[in-house]
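As structure tokens, the structure follows; a few thoughts come after it.
The other protein chains are all here in position, but one chain of the complex has been omitted.
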Amino acid sequence: MADKNTAQETKKQAWRERLYEIIFEADTPAGKYFDVVLLIAILTSVFVIMLESVESIDARFKNGFTYAEWFFTVLFTFEYGARILCARRPIRYIFSFYGIVDLLSILPTYVLVLESYGMESDELHRLGVIRALRLLRAFRIFKLGHMLSGAAELREAIWATRSKITVFLATVVIAVVIEGAALHLIEGPENPGFSSIPQSMYWAIVTMTTVGYGDATPETPLGKCLAAIIMVLGYSLIIVPTGLVTAELAHAGGNFTATRITTQVCPECMKEGHEVDATFCKFCGSRL
Amino acid sequence: MADKNTAQETKKQAWRERLYEIIFEADTPAGKYFDVVLLIAILTSVFVIMLESVESIDARFKNGFTYAEWFFTVLFTFEYGARILCARRPIRYIFSFYGIVDLLSILPTYVLVLESYGMESDELHRLGVIRALRLLRAFRIFKLGHMLSGAAELREAIWATRSKITVFLATVVIAVVIEGAALHLIEGPENPGFSSIPQSMYWAIVTMTTVGYGDATPETPLGKCLAAIIMVLGYSLIIVPTGLVTAELAHAGGNFTATRITTQVCPECMKEGHEVDATFCKFCGSRL
Amino acid sequence: MADKNTAQETKKQAWRERLYEIIFEADTPAGKYFDVVLLIAILTSVFVIMLESVESIDARFKNGFTYAEWFFTVLFTFEYGARILCARRPIRYIFSFYGIVDLLSILPTYVLVLESYGMESDELHRLGVIRALRLLRAFRIFKLGHMLSGAAELREAIWATRSKITVFLATVVIAVVIEGAALHLIEGPENPGFSSIPQSMYWAIVTMTTVGYGDATPETPLGKCLAAIIMVLGYSLIIVPTGLVTAELAHAGGNFTATRITTQVCPECMKEGHEVDATFCKFCGSRL
Partner (left out) sequence: MADKNTAQETKKQAWRERLYEIIFEADTPAGKYFDVVLLIAILTSVFVIMLESVESIDARFKNGFTYAEWFFTVLFTFEYGARILCARRPIRYIFSFYGIVDLLSILPTYVLVLESYGMESDELHRLGVIRALRLLRAFRIFKLGHMLSGAAELREAIWATRSKITVFLATVVIAVVIEGAALHLIEGPENPGFSSIPQSMYWAIVTMTTVGYGDATPETPLGKCLAAIIMVLGYSLIIVPTGLVTAELAHAGGNFTATRITTQVCPECMKEGHEVDATFCKFCGSRL
């Protein structure tokens, strides 16, 4: 009987292994097929949420949207359950980044039903927007195909210049605060767009990034003069990080060893990015 | 009599060959001359369409514009006929990209005459705007001179970085949706510029590309705070593709074998981009 | 008596040579000194013109501005006369780019006096603005010092990529026309910002360059959708020329032979950019 149990256990284990490969990886045809179907489901459901937020469309197709939403929620709930079932360490999966996103993308629909008795319709509607986080799950599908190496090279170039980018960002933040304080001092009393330092800092960011809404503009000659200097500064600032990352990429391109990365996820620590010839996880040492 | 027929056929064939070289290629003096005349005709006719759309100018020169339009339409119709006549596979030409553009740039004038009885004057006027597509035909003239190699190198650099650019664009789209949903949640109820997710996504794109019209701006402190983060993000995002293409070009510059490309179009499959020493089309194998 | 004449001639010639070196070149101490004084005079006079255009300041210092303007006009008139006097080919100087700028920067003051009887005060004031062209003369002073080689390297990189930049600009122009026509078609009837194709093209340029004034914004969902695509396109377009020039500069930096360029101007053809070891003008062959 123990034997039978073990055989059953082994069978169950094999079944879980197979499910794991389909859901978490994209090396097998079944895994790829699963990812493509999931991607289509995610995109469609987010598209429905987008349409739902347009009042005139929502008024006409309210029932259709509700049915679609329940269909996707049930689908994603099954998928969430399957992921917990086949992960070797379910707790770790649940509290991983994607685990939380997976939960957040199904929870609102259930919460809406439970709480719909005590809340106003408008607030309920807004809670539903959280489901748009579903789209974050699409990042998981990037494991498909050869996009991975492109992303890896990029990440490497940005990582290699992180200390310079930190210096740059700190300089920008300090500049924004000083500029905000200066324009609050000059324009403050008369101009509502500069009524406080945080307000002026918002203006400084809008200006330095060259967005320039025009909802707050300097009106005094001195303010305009200072604003012009800030604009030229902000316009020039972009040069620095562009140059840094580009130079890094140009170098990397030369001696970048093209390590092929697989789509396998470590079944123990849930980390990705393992190379093709890896047999053990390079983060926790468990067999892949 | 069969001989006479064959001779006539050969003569006709030679005549078609000659027409083909003039119209589709730019290697012979006649071919270059034809292209220059065509380019001038296209630019003039588009200029007329532009002026026609300005009401005050249209009111004064209405007759002149009508005559000019008919002149260009008849000219381009003859050209379209000649292209069909001398192409070895007319059907393929008609359904090629340029074949459709050629047709679309003459059709509206004829349609306007036929349908002018049943439609309002304003709608007719707007249909005429489609003729501006004529300008697309100017791209064909780029075959002239040595601009070709410049364009080819560019295209190659963009193509070589396509997988990275795809990852980048997917990230941007996901960011726009999430940001749109977030600002719809925060600003939604009071601010008409964020009344739905698509509306908020439009704002997110206007902001991330640093265009910043100012037709929709956040008004709550939290919305402004989030908008500031999005701006800095959007401003930084441009670094990534710039760096990628630049690095690619810097590399290409080193080992780019300057293959000279001719302006010949394959008479069978209508594809361009053949090298100077090519005798057969590299796409379909037929003799050039 | 012929001898005396020749001696006088030679003396006059030597005097002209000396004047030529001071005014047109910057290799001698006197030449440098002259350039610095001239630069200060130009900047001061342009500053006066700027202040004069501000109504409230003009009302208070009207007399002072008039005196200053006459002082600078007389000064620049003397300089203009001296340049004609010492140039070997005065006619060529007068019709060269800088010759015309020199004339345009003194003429308005004299014209204002002559014509002030028949014109209104406001129109006169506006004519005076032309004198701001004086600032263009400051470019001549860039001959000073080692700024020259920096500018030369830049010009070279831009020149080397000219065929690619031409393709790029032609593409942008075609895109602007097509986009303008498309948005005129969609937004035209209701939105005054898209009332004609040229008007829509202005909007397309404002959008593609990410300036985004907000004086014309799409209002229909379809128009917004198309505008969003144009924005992303326009935002991406800048990558191409940036990459091209950067890659060119990165290459040039490697094998750029640092040819030292002098500030000498060819006395015959008025062209600049001669190398240090040049004895004859490389454009017209005359002795420097």
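Per-chain residue numbering starts at 1, and chain names A, B and C are given in the order in which the chains are listed.
Here is the rule we use: a residue touches a chain if its C-beta (ideal position, glycine included) is under 8 Å from a C-beta of that chain, and two chains touch if they have at least 3 such contacts.
Bear in mind that the values here come from a model prediction, so they are computed numbers and not experimental data.
Undergrad: Who does the absent chain touch among those shown?
TA: Computed over the complete complex, the missing chain touches A, B, C.
Undergrad: Just one of C:Thr73, C:Ser195 or C:Thr210 touches the chain that is missing; which is it?
TA: Of the listed residues, the one touching the omitted chain is C:Thr210.
Undergrad: For chain C, which residues reach the chain that was dropped from this view?
TA: Per the touch rule, chain C residues meeting the hidden chain are 46, 49-50, 53-55, 122, 126, 129-130, 132-133, 135-136, 138-139, 142, 146-147, 149-151, 153-154, 157, 172, 198, 201-202, 205-206, 209-215, 238, 241-242, 245-246, 248-250, 252-254.
Undergrad: List the residues of chain A that touch the chain left out of this view.
TA: Touching the missing chain: residues 161, 163-164, 166-168, 170, 174, 177-178, 180-181, 184-185, 188-189, 195-199, 201, 207, 210-214, 217, 221, 224-225, 227-228, 231-232, 234-236, 238-240, 242-244, 246-248, 250-251.
Undergrad: Under the stated touch rule, tell me which residues of chain B contact the chain that is not displayed.
TA: Touching the missing chain: residues 210-214, 242, 246, 250.
Throughout what follows, only the chains that are shown with their structure count from here on.
Undergrad: Relative to chain C, which chain's C-alpha centre is the most remote?
TA: That would be chain A.
Undergrad: Between copies chain A and chain B, what's the superposition rotation on C-alpha atoms, in steps of 5 degrees?
TA: To bring chain A onto chain B, one rotates by 90 degrees.
Undergrad: Centroid from C-alpha atoms only, then distance chain A to chain C, rounded to Å. What do you get?
TA: 48
Undergrad: Rounded to the nearest whole Å, what is the centre-to-centre distance of chain A and chain B, using the mean of the C-alpha atoms as each centre?
TA: Chain centroid spacing, chain A to chain B, equals 34 Å.
Undergrad: Just the number, please: Cα centre separation of chain B and chain C in whole Å.
TA: 34
Undergrad: Going by the touch rule set out above, which residues of chain A reach two or more other chains?
TA: 210-214, 242, 246, 250, in rising order.
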